[in-house]
Every structure is written in structure tokens, then in C-alpha cells.
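Missing here is one protein chain; the remaining ones are kept as they sit in the complex.
Think of it as A and B in the order they're written, each chain with its own count starting at 1.
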Amino acid sequence: MKVSFTLNSETRWLECQPNQTLLHALREQLGVKSPKCGCERGDCGTCTILLDGKSIKSCLVLACEVEGCEITTLEGLMQSGLTPLQKAFLDQNAFQCGFCAPGMVIAATELLEHNSSPNRGEIEEALAGNLCRCTGYAPIIDAVLDLVDNGGK
Amino acid sequence: MSNYKYIGKSAVRVDGKAKITGAAQFVDDLDFGPDLLYAAVVESPHAYAIIQKINTKKAKELPGVVKVVTGKEFPYRFGLYMHDRYIFAQDRVRFVGEQVAAVIANDPATALKAARLVEVKYKKLKPLLNVGDALQQQGVDRVHPDLANYFHVPWFYPKKDSNIAHFRKIRRGDVGEGFGDADLVYEDNYVVPRYAHCAIENHAAVGKLDHDGRLTLWTASQSPHTQRHLFAEALAPLGFTHQNVRVITPFVGGGFGGKAGVTMEIVAAALATTVPGRPVKLLWSREQEFYNTYQRQGVEASIKVGVKNDGTITTLEQTLLWDAGAYVEYGANVVNAAGLSATGPYRIPNVKIDSVCVYTNLPPGGPYRGFGYSEFIFGLESHFNQIAKQLGMDQVEFRRKNAIRAGDQLAYGAPMHANGLLEAIDRVKQEIAWDTPKEIPSDSSKVRGRGFSLFWKAPAMPPNASSTAFLKFNEDASINIMVSGMEIGQGYLTVMAQIAAEVLGVPPEKIRVESPDTDRNPYEWQTVASHITWSCGNAVKRAAEDARDQIVDLIENVLEMPRDDIYLENCQVRSKIEPDFALDFTEFIINGLMLPDGSWRGGPIVGRGMFMPEFTSALSDPETGQGGKPNVHYTVGASAIEIEIDRDTGKITIPKVVLAIDCGQALNPDLVKGQITGGMLQGLATVLYEDMRFDDQGRLLNPNFTDYKIPTSLDTPDQIVPIIVEVPQGDGPFGARGMGEHTMIPAAPLIANALYDALGVRVKSMPITAEKIVAELIN
Partner (left out) sequence: MTITHQFDYIKAKSVAHACKLLSKKGDHRLLSGGTDLIGHIKENLATPDSLIDLKGIDALKHLSVTPSTIKIGALCTFSDLLNSKEMAKYFPAVQEMAQTVASVAVRNRATVVGNICSAVPSLDSAPLLLTYDAVVCVVSSKGVRKVPINQWFISSRQSAIRKGELVCAIEIKMPAQKHGATFVKLGRYRGEDLAQASVAVVALPRDRYRIAFGAVAPTPFRADQLEKLLNGKQLTDNLVGQAVTLIPSLVSPITDIRATKEYRTHMCQVMFERAVETAVARLR
């Protein structure tokens, strides 16, 4: 079936079987590789993207479900270079292997959309669906806090 | 301190931008075009069974299936330290999930469906699911009847006609006399289960055999050259040699030991040979990641220690029985490494250690961050805590008194080198405020406790494990460094750039460190053992020095400046005596310098560096372990924790953890701190939440994150305080030694000891879950 939607501000469409997940459609049919396959059952968060502005796990969504929707992946956040959040991640070494980083940035982006000055607990809560095995999370949480302390710049 | 410009500074990670923008490519992100094939494996449902018949007819008939492959086509054994593993199971399967056959198809769904259509007839055998059963002399099967015929490295001692794949003995001093001298002899047993690495990227491999006979593998690996070697070795009967096997390794989404050596990648290599001209992709699912890669081995430890009333340890007798699983080609060396070092960082004159590698019908054990040390340190540091208590001695004082010092004899006879263990102990003790009373929580159901632990670890590697580096300048004075270590998150690329930067006066931002392609980048053993900063760092330093010498030669010869006056800074040649002299690298680094007669000298600057330790030896007396020098050095440290326990729920929260580590010289302090923060949480998770659970048929019950609970951002200590101690490593690059694995090693005894401090309850098996604590309290 044919599905059309907005992907990172561009109108895109694809032809897919009903059993195609959005994650696989993005990666294999549209070449958008920042969402990763980590567990494919909604546990790890590496496939997190924004669907109509809300973070979702794209491994648990079918491609055919997003007809007419607006999808933003990490690639779409960088319309004018690195975002302040990405810069904060860089400054704090808020990643090691980098595999969780795209999902982590998406999750933090959504948090900051709704809450421009989250506290540590709120940040921990917002990122709890994104597993990171390398960093121990502290630098990631610090990156978000740093950004908040700097007024989002 | 030093006057380094780039060393010891927290340079920005050179891989940062790639990772934070999603530009970093992992194996599954690479494009292979519409010709790409997909593979799925047929797995054993049984822990132990004879394969009687495999019928592939139905699978072959499914439209879209290109090939069905079974063990018949690949009857080859392979392995890193012992050749006991098969590409596909042959006559028998030895663990649940073992690959028996594989299907190659045009799309992943067809491959999966066809794999389900392969019919395998098994005759079930009684599986050996614990070391106790496997060590029975009578009435149990030998998991590997051909063990005696397997190739293995000379420092392994398999026991014929048994399930013992390797028996490491250490005998030092006189244990009987030592116990005789002791005022207190204390004995106990400790149990550590199996654990999973849980790198967030699953194993992945793509293989392609070109029509001209070149086999290329793209793998998520810590070990590209070792993989090439093992592929070439295993596939030699098909005519492959190192020349026509190539391994390319892009970014890796976490390793922790799990992507060292060879596991599923050899299946991709074998499958690719059956479909020449077409790439074939094999991705492990998260479930397979849990049950068919290496697992951290379980261990049962029996410890008996003699001490004098003044706290001096006279004797240690320790038996470590390792559940090493169905294949031990890598895991047996974990057993070996632990055996050599199971005294912990303590001076103990009389030592008897038996570290026994036992075959079972559970998934293969193998390398996991810590390489056996986390496992024995849990028991040992729990045990020492109890001894200090019995002696009425402060446990930190007890540890300090017995802490190993430079010149002390190690258990295998060689002397200990200079180290900062005492400084680490003292600084941790101060940071955790050991001598001040603990806070009393306002909530009466809660109680606080403190724990302390020392740790150490040496790289476990063949005595001649080596690293090499090529370094080339470009026209703009930027540098490409070709090495074959792996960036697995630790920051290796950045540190290699910093090392070259320091030698050559080129800022790290102008240096690219290239990920391995075994046909382009020079040899590296593996990115394991926390040895890469030290070993590959030495190779890069030597390559940079080689390039620097070429630059200096050129300036000396052409400009007739005394070489001792020359130094390199900010991509320029400078003179110590002529402050105005500055020659940009760009003026000569590729094209050389022109002489007055119009001819040229110099040319492109290309450096090479190699490092192989020449002082190590794995040869020793098999009965005592004495006589060799198997370990290059130890990295030591101390750690302490404060926990708060809810007596009613058993839940633990962690206000503070402190870890001090002697990394010789922190090449990049931020990265060192990153290892401490991440490693500590990984260690805490092994003791608080995680463990692998098997049923009575050897099936893994929790092969997913739903039930194998790795920590989330909500499950972190309030504060982790990293402390860097720097007693230089004489043969390390700028004095550095490795520290990546070590940071998780003390976590388990920290919790156990803090729990004891808080509630007087000694839990002797991991994990120490809330549930287990409540059960202990109720009993």
C-alpha cells in the first residue's frame, strides 16, 4: 500500500506491506538511518523518533499507520546546524559508543519542547525509555541540565 | 606536573560530531544495494542432543530462498585460544540456541520463515547445567569427547576424559604452614551467576565473496584482525588465506567484551562463500544477542583465608569453579586470568589457587568487561570484610595493611611494579568520610551503610600481543592515522589523536584516526583487556616519533639547523634559539624542501610504529604457575559507597560512590571520568538488578530487556566521584595504563559490604536484589 507523510519537513511517500514497521521503512526504504534497531520490542529506545511532535518507538508502529503524519528524526532537527542540545551533548561527552545518541537526543528534545527548565528528576524520567550501556547516564543528564542553566542556548 | 600541550587535557572527542548527528555508521547502517541477501539461522531447541537428520526440502522450496546451508558444508572447528567451536553444529548440539543450519533469502521475512521450515530430528541427551554435575567423574557425558585432540595455547591444561577444559594452578609458599601461623582461619563460599553484556547495538555482520575470490566481512567487532585470522584459519580448507579475507569494521555500538573474538560473524563469513557475488547480511536479534554470543561466566568460589591477630594475611586458598558453557575457546582464558590474579591486590605469602574451566550445556562463556576479576573480587572482598570484622579491625585499615606494594611478589612469582594503591585507598577513604558517622535517615524504615573494596586487573593477552600504526600527513598538515584498534565508545580515537598531537605539535582537531580495514590498516591484536591505550598508544606514539624524526632530519639536513634546537608546535617547525623562526608544515610536509640548486629533499612524511611487549612470558610450571611473567602490568584502585536501604522493601538507593584508579597518566581526564561513571553503573547493575536465568532444560528465561533489567536513567547513584591517581607506567605512552574495565570490578562487593554494614546481613550470592535482602531479613 502507498503511504504518504511529512518526513523532516519534506513530503515523502513509500510503498509498503501492512506488516512493515515504521522503523524498517525509514531505514531501508527511505535511507534515514539515525533511528536504530536495538531490541525491536519497545524496550531500548534507539528507534525513538517524533511523530506529530511526540516521541514514539518506531519499532512498535507500522509504516501504514503514519499516513498524513509529520515525522521528525534526528536528521530533521538539524535544519540549521547542530541544535543547542546537540552542542550540550558534545560538551559533556554525553555519549560513548553513540548508538543510543539519536534516540536520546530525540527524547530530550521532546522534553524541552514541553518543559524548558526541567529538573534532574524530570530529565531522568524523560530519558528513562532510552537505554545507554556506556555512560552511566550522568553526562547525558548533565548535558540537558547545562542547557537549561544556560537558558537553552 | 608535566608541560604537555594535549596530553592530560580533556580534548573534545574526535568522533563526537559524527555520533551526535547520526552520521556515525554502524554495520547495519551501511548500504549494500538491491542485491543484498539476508540470512537467518536454524537454532537448537535443546541444550544437549544428537542431530540425527536435517531436512531442508521445505525450506528450499519457499519462493525467495536462495540457499540453505547446514553443518555438512562447513565441518570446521575454530577458536581463539582453543579450537573447540564449530561454524555450525556437527553431530551434536551443546546449548539452546546453537546454530544448526542457515537460510539465505532475498528478504529477511522469507529467511526467517524458511528457517522455521528446516526440520531437524534430534535425540535428546541429558544436559549438564551446572559445574557440580559436569564435574562428576561417573555417569555424566563429556561435552567434548574429543577434547584431548583440540589445538590449544600452551598455557592451557585440559584434563583428558573430563569436562575440565583448563585447570589453572597457582602454588606459592606453603599453605599448610601459612594456616599454622594464622590466628584466625576463615572459610566461606560465594556464587556469581552469568551476565550479559547488553551493548545496545546487537551483533551484525555482512559478508561478500567477490567473483575474484576476495571475501570481505563488515562486522560489529572489537577484533578485526583476530577475526580475519580466525576466518582465514577456519575457511582454509576452502582455499582462503589471509590475503583474500578482509574485515572492515565501522563504528561499534558498544562492546564490553561481547564483540571481541569471533562469534556469529563466522556464520556470515561461511554463508557468503556460498553465494559468490552477492552480499549477505546476518543480524542478531536482541534475543540471540542474549543466548548466542559470549556470556559472562558464572563462578562458584570457595575461599579460605588465614590471618594473624594484627591483621596480616598469611594464607589464601581459593577454588574457582567456572561454568564456562558449551565452548570455551575464549572463556578458558578468563578462567586463566582470574586464576593468576585471584589474590586481589594484596600481599599474601602463601597461596593456593585452583581456577577450573568447566564445560556445561549452557551458552559459551567468554570475555566480559572485567575478564574474571569482577567475579572473584565479589567473594574475596566480601570475605576480607568479614575477617576484618572478626578481628575487630577497621576494614579499610585491614586492606591498607595488606595492600600490595611495589616489589612485593605476585602470586605467580614476578614482582609488583610501582603503583598508587595506597594513595587511592587514602583518597577514597577521605572522600567518603569513612571516619565520620553516617547520616541517620529521617524515615525510620531506612538505614544507611558504607562499603569499601579494592580492585585490580591486568590485561589478559598472549605475551606477544601487538599493536601497529601508520601515520600520514596531508598537504594541509592534517594527519590520518591508520590503526586497527576499535572505537567502542571509550574514546580511543580521541586519545590516539592526542598522543600524535603531542608528539607532532598538530592539534587533535586536525587528526583523523581511521577505523580498521584489515587490508589497509596495520595489525592490531584486539581492542580488549584495557590494553589499547597502552599498547596501541605506544604504537601511535612511535609512529608519530618516526614522522617527527623525518621532519627533524629534513630540517637539519636542508636548513642546517642543529636537531636538538628544533621543536614542533602548531603545525610549524620552531627553534628553541631563534624565536622568530617558524616554518609551516604545509611548506614541506608533502613536497619537501628545495635546495638552492632547485632539487628537492624530503617528500611525504609517513610514520610507522609498532609495539609488542618483550618482557612477558606465558611459560610457567603447570603445577605451580611459577616461573613466567604472564601479565604486563596491573591497574589498581579503591572504591567506596554509601547506600540507603529501605528495611521493609529491600530497595537500595545510592547517595554516593567514590572510585579512585591509578591510570598512570590520564591522557584525557574527561574520558577517564566517563569510564568511571559508566563502568560503575554497569557494575552496580550486576549486583543490584541483573542476572541470566535458565530453566531446568537450559533455556534462557530472560533474553530481553523486559526481564534482564539493565539500569535506566532513573536507576543511577546520586553522585559518582571519580578520583584519578597517577603513578606513571614506565612503558606506557606518556606513562598511561589502561583503566576501562576496572571501573566496574569493585561494585558488587561494595554493595555486599555496605549492606552488611547497614543491616548485618551477609549475602553471598549475586545479584543482591531487593527481594533477596527482604528474604534475608525475614529469615
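Convention: contacts are C-beta pairs under 8 Å (C-beta built on N, C-alpha and C of every residue); 3 or more make two chains touch, one makes a residue touch a chain.
Since this is a predicted model, take the numbers as computed values, not measurements.
> Thinking of the whole complex, not just what is shown, which of B:4, B:581 or B:689 touches the missing chain?
For the chain that is not drawn, the touching residue is B:689.
> To test your reading of the contact rule: which positions on chain B touch the chain that is missing from view?
Here the touching residues of chain B are 108-109, 112-113, 285-286, 648-649, 688-689, 693, 701-702, 706-707, 709, 711-715, 769-771, 774-775, 778.
> May I ask you to list the residues on chain A that touch the chain which is not drawn?
The list for chain A reads 1, 17-21, 24, 40-43, 45, 48, 51, 54-57, 59-62, 64-65, 67, 107, 110-111, 125-126, 128-130.
In this text, only the chains that are shown with their structure count from here on.
> If you look only at chain B, which of its residues touch chain A in the complex?
12-13, 15-22, 24-26, 28-29, 31, 109, 197-202, 251-256, 283, 285-286, 487-491, 670-671, 674, 677-682, 704-706, 710-714, 716, 720
> Going by the contact rule at the top, pick out the chain A residues touching chain B in the complex.
19, 27, 31, 33-34, 36-41, 43-44, 46, 73-75, 78, 82, 86, 89-90, 93, 95-102, 105, 123-125, 127-141
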